[in-house]
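Apart from one protein chain that is not included, each protein chain of the complex appears where it belongs.
Chain nomenclature is as follows: A and B, assigned in order of appearance, with residue numbering initiated at 1 for each chain independently.
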Amino acid sequence: MPERIDYWGIPLAWRPDLIVYSLMFLAAIILLVRFYRQGSLWWRVGRPEVRWNKIYIRIGRLIKYAIVQTRLLSQRYPGVMHIGLAWGFFAFFLGTALATIDSHFIKFLEGNPYLIYKFLLDVFTVFFLFGAVLAAYRRFIQRPPRLTLQFRFTISLLLITVIVLAGLTVESLRLAVERPTWALWSPVGWLLAQAWIASGVTEQSLTNWHIGLWGFHLLLAAITVATLPLSTLWHTLTGPLNIFFSQLDRPVGQLKPVAQNDQNAPIYVKSLQDLTWKQLLDGDACTECGRCQDVCPAHAAGTALSPKQYILSIRQALHRDGPILAADKDSTRAGKLKQLVGDEISQDVLWSCTTCGACVRECPVLIEHVDSIVDMRRQLVIEGQMDGMLQDALANLGRYGNSFGQSDRMRARWTQSVQPKIKDARREPVEYLWFVGDYASYNATLSEITQKTADVFRIAGLDYGILYDGERNAGNDVRRVGEEGLFELLFEKNKAVMEKSTYKAIITTDPHSYNTLKNEYQLDGVPVLHYTELLDQLISSGKLKLSKKTGYKVTFHDPCYLGRYNGIFDAPRHILTAAGCTLVEMPRNRERAFCCGAGGGRIWMEEGTVKERPSEARIHEAIGLDDVNIFVVACPKDLTMFRDAVKTTGQENRIVVKDIIELVSDAI
Amino acid sequence: MNIIVPVKLVPDLVEELSIDASGTNLDTAWLRLIINEFDDHAIEQSILLKERTGAHVTVLSTNVEGVDDLLFTAAAKGADRLIKFNGDFDSGVNNHALARAMANILKDLNPDLILTGVQANNDLDGSIGPLLAEYLGMPYVGYVSGVNVLGNIVSVRKEYPGGLIGEMEVTLPAVLGIQAAEQPPRYVAISKVRQMMKTINIDEQDLTGLDTLGGPIVKRLFQPEASGRAMMLSENAEEAARQMVAIFKELGTL
Partner (left out) sequence: MNPDIFVTIEHLRGKVSDISYVMLAAARELAKSTGGKVLAILLGHDAQNLAGNLYADQVLYADHATLADFNPEAYQKILVGIINEYKPRAVFFGHTTIGMDAVGGISAQLGLPLVSSVRSIGADSKLISQICGGKIMAECELPESTALITMVPGDYKPELGQSIQSPPVSSIPVQALDGLRITLKQYIEPETGDVDISKEPLLIAVGRGIQNQDNISLAEELAQEIGGVVCASRPVVDQGWLPSSRLVGKSGSTVKPKVYLAIGISGAPEHVEAITGSDVIIAINTDPAAPIFNIAKYGTTADLFDLVPALTDQIRNNKG
């Protein structure tokens, strides 16, 4: 009967069981010690943070991202490659666990269960080796720039591949000697066994080889386990931990407030010990895959920022300075350490981020880059370390409530040509409060679009009003720049005016305002709608009739703060269809849309030297779509950025940028 | 070293200014007050000197609406002490009266250096710096854009037309009229200003002996009529560019 035999071919007098368990026990101890040495730095150096609530959701995430590894599969080649390697190892680990249970507790690996067990293990061996070949090809031939092509990665790949090959060979040697009738249930092993059989080597020799190779396999496994915290395989532990402890208390569009210490004084992130343990774990969890870097608009533009290098600098600082800080935070040695924010991680790196969230969305181990960058920006703001243009914008926001430095009385100037006069929501109750936003109000070229929007609202019979000069910048990007105090000021002013007004819902054309009003303004359940959501509702309910079919062939750019941050993708697409447009999707669309580069306060900062502006790259991407000559946007900043980009790339005759309201207007 | 920086709030020129019914004062309905730009530079210069020499900086102003925010912002930048003067300022006290009254208080503060903006947009009887200097018996140099402390004298860069600089040496104690600080006034995070509101006190002093002697008698204020007005070209960039090319050709430039 088919059954699993413990330690086949190993002389029992050698006590192979003792060898295995003591060796693995030793390896495990070393692993734990090293894990503690490295991992304890997280909580000994970092600040506390509660991340172990809602256990069930966390376990769910662990399954989705650490086991099924859905994020990795977003790219086919490396996805399949890694799944092969990872699931292979899950299988072998499970296999070994089952073998241990079979050995000492319940003997069940016999008969059909045993055969299925053998078969699956062989199948996973093939998956694994397939993954290993893909990996080798990727590392030595393809050499994509986002990877870190260093020897320590090759060593890891080599180690695990040799372990698996050794294991396979061990099996094949046994099969070559035993030649059981059920050998075909281990197809690959049996195939390899043919080679031994054909070679005519004696059974004794085969058995000796088996012993040697088994020992070799055991040794390699022990070494892998013991060196895990020091090798690139460290991510197999830190990755799942990072996934388990990932953020789930706030929506993605809500930044955490500034932390406070026991004296209610704010804690700004100057150095490692100001970061929370989870932020330090982020550094250790990074697998250096570089997917974040590949989707980052700041990196593509050639600025100093690479999200990957940013996270790795946290890791570097942790490994180098962590032990000193953990020993004694107040020692003189600790006092001489380089400051993390500003010195180790330069201003340039921190200011280059547009907070588009693509890196966070892409990371296979759920690292939270944006939160840490904003945390560090808060320190730069306190120190006054920012370029003159940003200083001016913030000073203007503080004094006039808009970044342009124009009087608050000019905010509603765009309404002068609108008939009938738009209701003042501060004076009379309205159904919808339209929060217009800075760019739509003050920018001379954009006010046409704002007026058109007012027109469409009128045609749809919408009962709405605006706050006129009571409105201030909503503060989304002020928060992302790290000026919490200014955000609070703007928030207070806006809330004061809004509280005196009566309305049922808030609408806005600006995704940035939308994000903060929805996620950060604590409006007690008052619905906040982006105008695409509203228009979608109006069209599908029949209140707004689009009788003309425009017949345009268009493409659509998903705004970061509408799509990636708040999950609104379908509403604008419904509108385009209803307007009779044929939509050709951008190659990078929906959650993978490529940011225009204006967010995170970047539009208020000096540009610096760029290789290619993100907005220009996006226009080039759009031009690649045949016959599409309309680029549709749903955000005032996008409109400005992309219209400029069309000009600077000289594509005025090839493509035109339109706000979605223009298409709606054309279709009425 | 003891540095004192008298500052004031002036009308914000971003807003439209209008004249009230009396015809001799600005209409305060839409009037926004902001810190006198040159006083802002004076604060910046004093903080720079503090960073270089460890000086003690006192910033003071008259108690009008918005003065608290002004002073707390100065503290957030690094000022050590804040003073606001209480008095009847509604009738718009002139600089002479202010300087006379302030001089008495400043004497007791024993300043080594007084930095103030070289002028303010609402000055009508000269700027306060030279007046303070005279009442305190100190030398005054204005249009200063660089200050270096050398023991008991300061070396200052005085601006002349054409970008020319006169390097002057002045014995301390002295009053300087600041045109520009060595770097533009720094931004200070609002959270820092708010923190100052909780941690630092503004000293108050009564300003006595305010009179309006010697002040200019304003008969009326009015808005200037433009002597001429430009011929406006198109608002459209392409069109305006075409028109400008035509103008250049006509002028012989092209």
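Here, a contact is a pair of C-beta atoms (placed from the backbone, for glycine too) under 8 Å apart; a residue touches a chain by one contact, two chains touch by 3 or more.
If you're wondering where the values come from, they're calculated on a predicted model, not measured in any experiment.
Peer 1: Which residue from B:Leu131, B:Val147, B:Ala189 or B:Ile202 sits in contact with the chain not drawn here?
Peer 2: Answering carefully, the residue with contact to the hidden chain is B:Leu131.
Peer 1: Which positions on chain B touch the chain that was left off?
Peer 2: Counting only chain B, the missing chain is touched by 11, 13, 16-17, 19, 26, 96, 99, 118-119, 121-127, 129-131, 133-135, 139-143, 155, 157-171, 174, 177, 179-180, 184, 214-224, 226-238, 240-245, 247-248, 251, 253-254.
Peer 1: In the full complex, which residues of chain A touch the absent chain?
Peer 2: Touch set of chain A with respect to the missing chain: 388-389, 444-445, 606-608, 644, 647.
One rule holds in what follows: only the chains that are shown with their structure count from here on.
Peer 1: Just curious, how far off is chain B from chain A if you go by their C-alpha centres, in Å?
Peer 2: Centre separation, chain A to chain B: 49 Å.
Peer 1: Under the stated contact criterion, what part of chain B meets chain A in this complex?
Peer 2: Interface residues on chain B, with respect to chain A: 14-16, 30, 32, 34, 184, 186-195.
Peer 1: Inside the complex, what are the residues of chain A that reach chain B?
Peer 2: Going by the criterion above, the answer is residues 258, 265-266, 381-382, 384, 386, 388, 390-391, 394-395, 398-400, 405-407, 409, 483-486, 488-489.
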